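Excerpt of the complex: some chains, original placement.
All chains are identified by letter, namely A, B, C and D, in their written order; residue positions are counted from 1 within each chain.
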Amino acid sequence: MTRAVRRILDAYESDNPGTKANLARMLMAGRLGGTGKMVILPVDQGFEHGPARSFAINPPAYDPHYHFRLAIDAGLNAYAAPLGMLEAGADSFAGQIPTILKVNSSNSWATAKDQAVTAGVDDALRLGCAAIGLTIYPGSEHFDGMVEEARELIAEAKAVGLAAVVWSYPRGGKLSKDGELALDVGAYAAHLACLIGAHIVKVKLPTDHIEQADAKKAYEGGDWSTQAKRVAHVVKACFEGRRLVVFSGGAAKGADAVFADARAIRDGGGNGSIIGRNSFQRPREEALALLDRIIRIYLGRE
Amino acid sequence: MTRAVRRILDAYESDNPGTKANLARMLMAGRLGGTGKMVILPVDQGFEHGPARSFAINPPAYDPHYHFRLAIDAGLNAYAAPLGMLEAGADSFAGQIPTILKVNSSNSWATAKDQAVTAGVDDALRLGCAAIGLTIYPGSEHFDGMVEEARELIAEAKAVGLAAVVWSYPRGGKLSKDGELALDVGAYAAHLACLIGAHIVKVKLPTDHIEQADAKKAYEGGDWSTQAKRVAHVVKACFEGRRLVVFSGGAAKGADAVFADARAIRDGGGNGSIIGRNSFQRPREEALALLDRIIRIYLGRE
Amino acid sequence: MTRAVRRILDAYESDNPGTKANLARMLMAGRLGGTGKMVILPVDQGFEHGPARSFAINPPAYDPHYHFRLAIDAGLNAYAAPLGMLEAGADSFAGQIPTILKVNSSNSWATAKDQAVTAGVDDALRLGCAAIGLTIYPGSEHFDGMVEEARELIAEAKAVGLAAVVWSYPRGGKLSKDGELALDVGAYAAHLACLIGAHIVKVKLPTDHIEQADAKKAYEGGDWSTQAKRVAHVVKACFEGRRLVVFSGGAAKGADAVFADARAIRDGGGNGSIIGRNSFQRPREEALALLDRIIRIYLGRE
Amino acid sequence: MTRAVRRILDAYESDNPGTKANLARMLMAGRLGGTGKMVILPVDQGFEHGPARSFAINPPAYDPHYHFRLAIDAGLNAYAAPLGMLEAGADSFAGQIPTILKVNSSNSWATAKDQAVTAGVDDALRLGCAAIGLTIYPGSEHFDGMVEEARELIAEAKAVGLAAVVWSYPRGGKLSKDGELALDVGAYAAHLACLIGAHIVKVKLPTDHIEQADAKKAYEGGDWSTQAKRVAHVVKACFEGRRLVVFSGGAAKGADAVFADARAIRDGGGNGSIIGRNSFQRPREEALALLDRIIRIYLGRE
C-alpha cells in the first residue's frame, strides 16, 4: 500500500474494512496502481445505444471477453459493465482486474430521464466485483426516485463491503442542453453524488458556462477559463478532495483531445479518467497505444 | 454430455451447477439432444388470443395434455406454457420433457405494451421446470418496469438453479410497425436480453429494414440480403455466440416457409426454433411430420 | 369419496394434498356431495350494493347467521362471503359447511373497473375456510394489476393447502355491454382464470353474441344456439373439463328461468351454480324450495 | 363481567381472547362499564383543523394531559387520539382509561379524500392501547386504497390481540353534500366497516335523505322520520346488531341537541356516542356536566 492510497483511504473514514479493501483493490491495480490516479474502462454502450452502434466499428468488441482483455492488457484500474457482460467473463478473468457492476441502465428508446435497475448487489458479490456503479440524473423530474434507489443500493453495497461508483449526469427538467455541461451544474452534480454516499464520483468535464441564475453570483470573479481550473472546482465540490472523482471523455474523438483532457484532469487534481468509446471503438492496438499514453500522462511522464 | 453442449455450457461461466444442469437438461433432451440445437414448443396463445382463436382449428389442443404429448412425441427439447397449462400436466408427464414456465403474459384487451406477472419462480420449482420464460418489450414506454421485474425474476431463478429464457419483442413507443422486425432493432433486443442475464434469448426473425437513424451508419456496407446473414448478426449481438438464441416462426404459415426459416437459422448459426401456432394449429400427424422435418434440417439432413 | 369426485381431483395433479382435501370438502358436502356437481351460496352483495338493496326485501338476511343456516339447511356445497360476514358466524357454524372467503371486493361508488383486496389468506386459515374467492375483470384497463394480485393470493392459498375460486367477469376497456356476456369473451375469461391457476372458475352464462372481430372466424360454423352448447364451449375452454366451472345466475329473476339455467349448465357439462340474490332475496321457505329443485335438477331428477 | 357485555363479546366469535379482552376493557370501563353502552372521547381535531381552531376556545386543552384527565374524570369508556397526543400522556395515565390510537389522519390542506397512515399497530402495543382507530371514506375515489390499508392494519391488530375501531365517513366521488349524511349511504358505510372486519363502527347520525337512485326502492314504505328509527336501521346494517356501533356528534352545538342525539342513539339501539368538540371545546366543568348527563341518558335515567 502506498502513502498516496493510504491518504485517500483515510478520507473514507466511516467505511468498513471490506469497502476500504475494495477501494484499495481498484487503486492498487494496473499501471497506475498506488499513485491515487485511475483509468477505468466502462462498456455499457450496448445497453445505451445497441450492439451495432457500439461494436460494429471494431467487431472483436462484440465478444465480452474482448473488453476484459483490453482492460487487463492496458493495465487499467477497473472494468465496469452491465450484468450480462460481466457474467460472460467473470470466471475466465477472475482476480485479473477489479470489476464494477453497473446496476442501472438506460436505452435508446427511453423517453423519461430515468434509469432501470438492471442488476443487484447480490450479483456484484457473486461475480466477485469490487464495486457497484450506478447513474443518477440531477435536474431530472425523476431525480427523487433515482436518488432513493441509489441510496438503497449504496447502503446495501457498503454493508457487504463493496464500494459505490456514481455516474452523476445532469439531464432533463429545466436544464438547457448547454446547462448539462455547465460548471455550476457539474459541480453540484458531483456534490450530490458525494452527499448520497458515493465513494467514487464520475462526471463529465465541465465547460465554463454557468447555468443557474441563482448560482451566477457565487461564480463571479472566479477564473474558469481553463479545463484544469474547472476540474479543480469540481474536486473542491467533492468534499475538498475527500472523495475520488474521475471524468468521462464522452463520444469518440481525436487522440489529441483525449490527451488534453487527461492533462487537464491531472493538473486540476482530478483522480483520473473513465474511457469507453474512445478505447473500445478503436482497433485494439490503437486503443492500447492511446491508453498507454493516457497512463503516462497520469504518471506525469507526458 | 456431448462436446457441443459442453462448449455451450462453458460460456455460462458464472452460473451455478444447478442452472447449468437445467440448461443441459434442455440441450440433451429430444432428438436434437447433444447437438446444441433446440426446438421448443410454446403454448401461451390461450392467454394472448383466447382459447377459440388458438385451439378451435384443432380441437384436441383444448386439452393441456395434448401439448405435452405433442412435444414429447415430436422429440422436442422443451415445452413452454403459462402456469395453468403446466399445472394441468406437470405430474402426468413429469420427467418426460423439460418444461419452461412462462411467468408473464399479455392478453387481447391489453392496451399498454406491458406484461402481467402471472407466475413465480416458486411455481417453476414446485412444477419441476427447467427454466422460467418471460417477455420484455424493448421500445415500449413500459420497458423500464418490465426490465426491473425481469431482472428480479432472473436473479431469483439463478439463485435456485433454474435457467431463464427471455422473449425479447420490440414493441411500442417510437417504433414503427416495420421497425419491430428491423435488423438493428432485433439485434439490439437480443443484446438487451443478454445484458439482463438471459440464458436463452428468443427473438423474431429480422427483416433487412434498418429502423434507427443513429444505427444506419453502423449497418452501411454490410450485406444483410439473406435471412442467414441476418441471423448471424443477431448471434453476434448475443455476445458473439456465448448465449443461446432461438427464433420464433410467428403466425401459422405454409410448411415451406417454416422450413426455409429453419435452414436460415441453422446456416446463420442460430440455436434453433420455437414453434407454436405452426405446430399445434395443424392436425397432430401433420404437426409431427412438420416438426420431424425441422429437426432433420437442424440435424443437417435436409 | 366417490369415483366422480376422485376423477375431478385427479385433474388437479399438481396440487398438494391439503388443497385437494379442501376441494374434496366442497365436492363431498351437501346433497350434491359426491356427484361432482356443486351449488354455492355467495353473499357479497352487501359490499357491492349496500345492505338495504341486498337485504331489505328479506329482512332476516341482515343477520350473517341467516346465510350460514340457509346454505346448511338447503344442503349446499359451500358458502362464500367477505371477511366480516364469515367472522360473524365462522365459530357458530364451524364444520357444518365449507366456506369460501371472498378476498377482494368492489362497491357501488367505484368508478374504476377494479377490486380492492379486503381479506387475506391468513384470514381464510384462521376462519377455517376451504378456499379463497376472488374476482378478476378481463378486458379492464386494470386487468394486469388484478391478475398480479390474484396470482399472489392464489399462490399463497395453494402453499397452505387452500383452494382458489376465481370469479372471472369481463368488464371495462373496449368491451361493449353485450360483449360482457359474449360467448367468445366468456370462454376467454374462463380460460384466463384457469391459466392463472384457479381451481374453480365462476363465470356468467354466455349469450350467442361474438364480440371480438379476431375471434369471429374461430366461431363460424359452430352451433351456439342453445345455452347448453354454450356451456359446453366454456367447459372446453376450462382445459377440456379439467377445471371445475360454475355459473352464476345474475340478478333475481323468475324461478323457471333459474331452473332452465340449471338444466342448461347440467346438460352442457358445467359443474354447477352459484346462486346469491335468487336465493337470499326470496323468503327462506321459498328459497329452500327453489334450491331443492335446483339440486334435484343436478341430481338428474327433474 | 356483566351479562350485557358477555352477550356483546359472544358476537365477536372469531376473535382471539386478546382482542376480546380489549373489547371488554373498553366495555367495562367508566360509569357505563358493563352496560354495553359507551361514550368515547376522540381528540384528533388538532390534526384535522390545527391547534388553534381546536383548542384556543378552551386553552387548557392545548395540553395532552388535559384530555386524558377529562376522559377519566368524566368516567368515559375510552380516549382516542393520534400518536403524539397519546405518547405525551400514555405513561402518566397508564391503566386509568383504555386508549385508542388513531392510526390515520387527514388535515386542513388535503385536497384528496384520503388519509395518511400516521401510526402503526406496534405503536399501539408499546403505548398500551386497547384498540387502533382508523378512518375510511366510502364514496371516495381513494376508497380502494384506504380499504386495503385498513384491512392490513385491522388484520395486524387482530393478530396481536387489539381491537379495531373504524370511522366510516362517506365523502368524495359522486356523493352530494346531502348524500354524505343520507340514511342509505350511512347504513352502507357502517356495513362496509363491518365487512372489512371492524369491531366497533363509528358513523355520523343519518338524515332521512336517500341518496342512491338504486337504493330508493329498498327504502320505500319505511318510516325513517325519527332519528331513533334511523339509528335502528344503521344497527341492522351492522350485522343485525352483532357489531358495536357508536355515533358522532359533529361540530360543537347546543347541549340540548347533544342530549337529543344521545336519546335517539339509545332508543334506536345504538351502542353510544363519540363526543369530541362538544366536550373539549367547552370549559372543563361544563364539559363534565354535559358528559354526566349523556351518561345518565345511556343509563336510562334521563
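Note that a contact is a pair of C-beta atoms (placed from the backbone, for glycine too) under 8 Å apart; a residue touches a chain by one contact, two chains touch by 3 or more.
What you see is a predicted model; the values in this text were computed from it and never measured.
Number of identical chains in the whole complex, 4 of which are shown?
Per the structure file, the complete homomer consists of 5 copies.
Rule of thumb we're sticking to: only the chains that are shown with their structure count from here on.
Leaving chain B out, what are the touching components among the remaining chains?
Groups after removing chain B from the contact graph: A | C, D.
From chain A, how many touching-chain steps at minimum until you land on chain C?
2
Give me the superposition rotation angle from chain B to chain C, based on Cα atoms, as a multiple of 5 degrees.
Copies differ by a rotation of 70 degrees.
Measure off the straight-line distance from the CA centroid of chain B to the CA centroid of chain D, and report it in whole Å.
The computed centroid separation for chain B versus chain D comes out at 58 Å.
List the centre-to-centre spacing of chain A and chain B in whole Å, with centres computed as mean CA coordinates.
Chain A and chain B have C-alpha centres separated by 36 Å.
Where in chain D do residues touch at least two different other chains?
none
Building nodes from the protein chains and edges from chain pairs that touch, which of line, ring, star, complete or other describes the result?
Contact pattern: an open line, chains touching in sequence.
Which chains touch which?
By the stated definition, chains touch in these pairs: A-B, B-C, C-D.
Once bound in the complex, which stretches of chain C touch chain D?
46-47, 49-53, 56-57, 59, 62-64, 82-92, 105, 107-112, 114-120, 122-123, 126-127
Applying the document's contact rule, which stretches of chain D touch chain C when the two form their complex?
Residues in contact with chain C: 11-15, 138-141, 143-145, 147-148, 151, 155, 159, 173-175, 184, 187-188, 191-192, 194-198, 212, 214-215, 217-219, 222, 233, 236-237, 239-240, 242-243.
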